[in-house]
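So the structure is just underneath, and the comments pick up after that.
A single protein chain has been omitted; all remaining protein chains appear in their positions.
Now for subunit A:
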Amino acid sequence: MPYDPSNPLQDRITDIGPKYFREFFPPVIEKNFGKWVYHEILEPGVLVHVAESGDEIYTVRVGGARLMSVELLREMAEIADKYCGGYLRFTTRNNIEFLVSDKAKVKPLVDDLKSRKFDGGSYKFPVGGTGSGITNIVHTQGWAHCHTPAIDASGVVKAVMDSLFDEFGSMRMPAPVRVSLACCLNMCGAVHCSDIAILGIHRKPPMIDGEWIDKLCELPLAIAACPTAAIKPAKTASGLKALEVNAERCMFCGNCYTMCAAMPLADEVGSGIAILVGGKLSNRISKPKFSKVVIPFIPNEPPRWPSTVDAVKKIVDVYAKDARKYERLGDWAERIGWERFFEKTEIPFTHHLIDDYRFAYTTWRQSTQFKF
């Protein structure tokens, strides 16, 4: 019996939650759950885990665009049926993992995956994303679905991954490099804690839709949404209740637009990309770190964002050449000093990079220790 719109609460099922994950385990995983002894990365993209019982599970990791069609998902299902007994999973960075119990099937699977291409020529299932390489870019909705972005997500990610593609399928970095993208500074995802982060920012204050703002918005919420208190109540010439933005105090975060549809701020030339580097969230050797802004603005350049791609590539190349084994990008920058980071990467240091939000003092240098 299908849904009956004339009686919407009839037969309604709620609060059942997700499927139980154990229903989806390959038998080898179920049998050896919690009894794994060690793992090895056999080649880029291929892992083996060995259990106390001696059982092995092979994992073949492939890149995914995250935004994907059900046709592509069905193709994955076909592949998993052929080689993996019908089991696969997705990672926390939106790669896909094919889980193989039969060692003899690993090579045929890898060969098959590498042979599959879209009509346009790109790989459907590039193998890699393991060890000290550059794995998938955690990213957001961009112009494909969101109303507050300053940049696109999927397009920028595709352009950057094309340029870093060799690093996805190899492991020659000093440590893993996590690249993330958020299309506005709500930072959905991991941008504030990534080795390299691509962040959408605006540079113009919001416009006020004066005839509509009091009809569409709870004005106090928009006022409270401002981190720098740049918004105050006002009246339009026609006497309607409205808001006013003190442009001198606005740093274009866009949070008022999130709260109030009558305050749009995206702009063809005003909006673009900031690059942050040096964040991490593992506790390995050093504590987790926030990423820091090193390039305050790069314009939006669809469809391939060449300036952004070049900037990311340059940072990766200098880091890969200069950093020590196991050193994350932020560990390296802190060891050599940020002055040296800017020199080596040839990134100009501008006033925008000096913190001026509240307790910014702790980020200035209270020391005579510096490098010429």
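Heads up, the rule we're going with is that contacts are C-beta pairs under 8 Å (C-beta built on N, C-alpha and C of every residue); 3 or more make two chains touch, one makes a residue touch a chain; residues count from 1.
Rule of thumb we're sticking to: contacts and distances are computed from a predicted model.
*Asks:* One chain is missing here; what is its name in UniProt, given the choices "Sulfide/dihydroorotate dehydrogenase-like FAD/NAD-binding protein", "Na(+)/H(+) antiporter subunit B", "Dissimilatory sulfite reductase alpha subunit" or "Gliding motility protein"?
*Replies:* Spelling it out: the chain absent from the display is recorded in UniProt as "Dissimilatory sulfite reductase alpha subunit".
*Asks:* Of A:V60, A:V100 or A:L185, which one is in contact with the hidden chain?
*Replies:* Missing-chain contact among the listed residues: A:L185.
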